[in-house]
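Missing here is one protein chain; the remaining ones are kept as they sit in the complex.
A, B and C label the chains in the order they appear, each numbered from 1.
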Amino acid sequence: MTLPTALWTDIALGSLACIILLSESLLGPRLRKAIVFHGAWIGLVLIGILTVCTAPESEQAIGNYLIRPWTIPFRLCFCIAGALSVLLSRNLLSGTGHTHRRGLLVSGGVHIFLIICSTLGMFVVTGAQDLITFLVGIELATIPLYVQAAMLRDDFSSEASAKYLIIGSLSTAFTVFGISYLYGAGNSVHFDTLAQTLTADKHFAWVGVIFVLAGIGFKLSAAPFHMWAPDIYDGAPPPVTAYIASSSKAAGLAGLILLVYGPFQQLGADLENIFMFLAIISMTIGNLGALRQKRFNRFMAWSSVAQIGFVLMALTGGDLAIPSIAFYLLVYIIGNFIAFFVVNCLASNRPETFSNMRGLSKQSPLLALCLLISMFSLAGIPPLGGFFGKFELFLAAAQPGHEHFYLILFAAINAVVSLYYYMIVVKDIYITEPTHADNSTCPAIAILPSQRLTLVVLVIAIIVLGVWPAAHSWIFTLAGS
Amino acid sequence: MPFLLNCTWILPTLIALSLMFVPKQKVGVIRGMSVAGVLGILALVVSLIIAFLAGDYASPVGSAETTLAFSYRTPWFEAIGNQFYTGVDGFSLLMMLMASIIALCGVLVSWTITDRCKEFFILLFILLAGTFGCFISFDLLTFFLFNEITLIPTYLLIAIFGSGKKEFAAMKLNLMLFGGSALIILGMAGTYSATGSFDMIAIANNQSETLGSIAMWAFPALFMGFGILGSVFPFHTWSPVGHASAPTAISMFLAGVHMKLGGYGCLRAAIYLMPEGAQEWMPLFMVLATISVVYGAFIAIRQRDLKYINAYASISHVGLVTFGFATLTAVGLKGGVLQMISHGFVTAVVFALIGCIYGRTHTRNIDEMGGLMKKIPFLSVCFVLAGFAVVGMPGTSSFVAELTIFIAGFSGSLDDTLRLVCGALCISSIVITAVYVLRTVNSVVHGPLVDNGHEFTDARFIEKVPLIILLTCIFAMGLFPGWIIELAEQSLTPVVTNLGR
Amino acid sequence: MEATLTTDILFYLFSAAILGCGLMAVTVKNLLHSAIALMGCLFGTAGLFLLLDHEFVALMQILVYIGGVVIFIIYAVLLTTHLGTRYLPASTLKYISGVTLAAIVLGLVLHIDPQATHTAVNPDRTATTIDAIGYRLLDGSTNGFLIPFEVISVLLLSAMIGAATIAKHQKPGATNDEDETGGSAS
Partner (left out) sequence: MNLTACLSLSAILFSFGIFGLMTRRKIIAMLLAIELMLNAALINCVAFAYYAPAGADTDVGSILPIFIVAITSAEMAVALAVIVAMYRKRKVIDIERLEDLHD
């Protein structure tokens, strides 16, 4: 049996997890620190490059594990998010830059090991060809995150973890219940069989679809399944928050696309209505929530609920949906990580509230500019990557045969609302003068050289993605084949 | 030549980028680079116009085979049918000429800015890049993209460098303009759904029924989306606060050029692309335009703040542009285009003058000033001349433009009652305009000198230059409008032919 | 098993046990009691599985679910609450919303009617043997479940390591170097 080349990435990821775990438990403290941290992020970057290099022209299968070309951009997203998340944990691993109120991680090595395990789970989701692999992949992507959320030594962390755990288990219960119905309706768990047997006239299928969608909705924290997302974002360690906000959502979306264009493909028009409903609620609730936030992480949580609404809008559309979502996620992940990197630098000596960001442009022009670019990219302002990302989501909902123009108008107005709160952030960092109380206690901001470099690279990446179409057409080529 | 054309947006971008690396203490270097930059843009535009007039392009272009001058086309985000497609016709060139002259004057007017001077010029040049990009784009998505690029610098320029309720004004302006963008996105999604392309020329020549039926609702979305930028009633409310709070140069540029992007978009992206929709919806927009014209003029009477007076006057005069377009006749469209150019110069010179006067009196309230003729004769004379231009005295550019628009209101069939009534109302607005202009000029320039303790001197050289340039342009266009009218007429031929299909 | 009166009676008995214990598990005030009720519910389910010819699942239910998971819960209850502690009842609003949501879900699920093909037992059916399960689990072809079987081992490993890491007594202010990963503790 020869292995398909595209499978190397999955194997490499598994091996990386083993290496990290072994070096964490076997090596001495000094060597361990270097190998675990640098090995992990370099390894993930290399695996990302390997993913791009081994991108298959057509589907490659080994048994019932299928590597589809369109999942390659998603896999790249997972690798990028994983590597950035490791880099972001830098000052939680070592003693440099004790963070405000938070302290250090319980165990840095296990934290990094779990990031890689979670990434592996996401890879498995994208390769799934039956519901069982799908379920196991989703769980492997999620369960390590419960642990990671509890990794800090403060009270907030375990609270966030507990809430995440409850929501996550609930989502598992829904998914599993839905899967049992899908099995009942389709008499199989294999996607190919299900694609033929799940027809719109089967009531079982509908119960299954609704419960599975609800389960994935929890993972995506799409409204109305968003309940504790802000608490989780606020309490979990910053790298984990960033990871949940980016990669975890990307995995959920990859899973969703897999199901919608695989086993659910005969359920078409009614699914569109469901997604339209979810999109409208998510955008509205996310925006309304984000408007009244004072703490940055909570703000990011609500805004991500709104962003998911935009993505779900694309799923009401036709063929353009997959590549546009993939491109959007790539841009969204980078934009999110810039914001979290900046806030992580800030949070090293103050609580991450908006009032503490005032006057940032004077204290650290670099951080201010990065945050500005990140916010504008998330809002979808050209020439940043976010513009094309968001614009294509709109176009996807307007394809012939799927013309949801009212939805587009509604979403466009919501995009303006979201622009408002992103601009409030920009106003705080550039225009509002800090009051004495805001700044008197805060020492200068310390940025680690590695984080400064990462920020610059990310900012350049987001601008390049917005003006240079290479990555864009690569994604479209992969999704088209 | 296509490269030179693209340089009109590449050059400002490069200047903005290189300004980032200049240390902020070196104000002289920053100013020098900025002036060199705008002069460079002006030189580019002038050489383009000369080449355009010299080439075959100046001859009327056919409707079906529209050829653009200096066109350049390369696939960009081609997976969604987007191209980087630039080119110009006479209309764009005229707008670019106006924009570059106003940009030059704007930079000269901003000579006195010292606080955060570097950021000011960086943002100004990004704004310029977006504006010129808009004028040369013939791909709908690229056009929209450049249009969006202009909005964010506007926000920051007003919110950081403005006065009064600057943060509120900037936020309101931006949210309303992005609201317009939301409508534009809707319209673009509609056209994309029907044609699968963003190429303006291709869409304009597309006569499919799908596009025709989508145009019924995509046209008002696009027209209103750009109309918000052109401050069409009832979405004009961003413009008075925005213009009043912005720093002088930005007021000039916003009212003079940026608002014109709205009119430009209405013509280029709405009327040209979807003539069927235009025929259907134009009565509504004609009414709205008339309301803008009359309402803006009436409100201007009640204002005491010079900037607010001019801002409302702008709403009134830009309303005339929309009215001209709404007649959907060759004369009306031509008049609209002329009014866009004319009003750009007029409003820019008025805002520049208000800036100069405010720098001396430290108030913009007309009740608190008077008799300035005795103290600052040069500025006062300019103010009077600018007043003539606002009213539309013969010899100024406004006269040429407004006359054309009024003719359009009454030419053709006399059965169209709506057009006749609206035309009559628009003409009556001249009277109202005369009321507020004469009153303002009277109370500022003449009368007893109100002494509020400030000693002031007449304009310095650096202030005189932009005023003289702008006034010269106004009178030159008023006295020798021939070639401008010809260019506008020729470039509007495809639009008119399209309307007749 | 053949559908006879006996199986019917047994089914309703088990159902009564499952639902009764299930209801107790979510309503009883004392947490330990509800854990025990859950155990009863799971035993009832195991009985149901025997009735439906799935001995292997029944066995797993008892060994892993009851023997492992429920014991976990009871441990957690004993570790974190004092025996007999009663906690405050939830607010009326919560009860109302709980009942409403449960009713909505129940209505949604019961709304369905099984297709005709599902009402009777397929006469040719054979009970799944443990051999068959083992072969399917270790089958690498498109028909098998080798990949999820491999992946779930990673899942269990990471969950155990993670659980051991966070549950370990944490000295306040300790740095990473003083901690061990706890990997061996799993």
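Heads up, the rule we're going with is that a residue touches a chain if its C-beta (ideal position, glycine included) is under 8 Å from a C-beta of that chain, and two chains touch if they have at least 3 such contacts.
Source: prediction; values computed, not measured.
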Query = Relative to the complete complex, which of the depicted chains are touched by the chain excluded from display?
reply = A, C
Message = Even though one chain is hidden, which residues of subunit A still touch it in the full complex?
response = 131-132, 135-136, 139, 143, 146-147, 150, 155-156, 158-163, 165-166, 168-170, 172-174, 176-177, 179-181, 183-184, 187-190, 193, 230-231, 234-235, 292-293, 298
Missing-chain contacts mapped onto subunit C = 3, 7-8, 11, 15, 18-19, 22-23, 25-27, 31, 34-35, 38, 41-42, 45, 48-49, 51-54, 56-57, 60-61, 64-65, 68-70, 72-73, 75-77, 79-81, 87-88, 90, 94-95, 97-99, 101-103, 105-106, 109-110, 112-114, 117-122, 124-125, 128, 132-133, 136-137, 145, 148, 152, 155-156, 159-160, 162-167, 169-170
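As a convention for this text, only the chains that are shown with their structure count from here on.
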Inquiry  = Counting only C-beta pairs in contact, which chains form the busiest pair?
reply    = A-C
Query = So, what's the distance in Å between the C-alpha centres of subunit C and subunit A?
reply = 29
Query = How far is the middle of subunit B from the middle of subunit C, if each middle is the mean of its Cα atoms, in Å?
reply = 69
Ask   = For subunit B, which residues are shared contacts with two or more other chains?
value = none
Message = Which positions in subunit A are in touch with at least two other chains?
response = none
Key: Residues on subunit A engaged by subunit B in the complex (per definition of touch)   = 320, 323, 376, 381-383, 387-388, 391-392, 394-395, 397-400, 403, 405, 408-409, 412-413, 415-416, 419-420, 423, 426-427, 430-431, 469, 472-473, 476
Query = What part of subunit A is in contact with subunit C in the complex they form?
reply = 1, 14, 17, 21, 24-25, 29, 33, 61-65, 93-95, 103-110, 113-114, 117, 120-121, 124, 127, 129-130, 132-133, 135-137, 139-140, 143-144, 146-148, 150-151, 153, 158, 161, 184, 190, 202-204, 206-207, 210
Task = Could you pull out which subunit C residues touch subunit A in their complex?
result = 108-109, 111-115, 118, 139-148, 151-152, 154-155, 158-159, 161-163, 165-166, 168, 170, 172-173, 175-177, 179-184
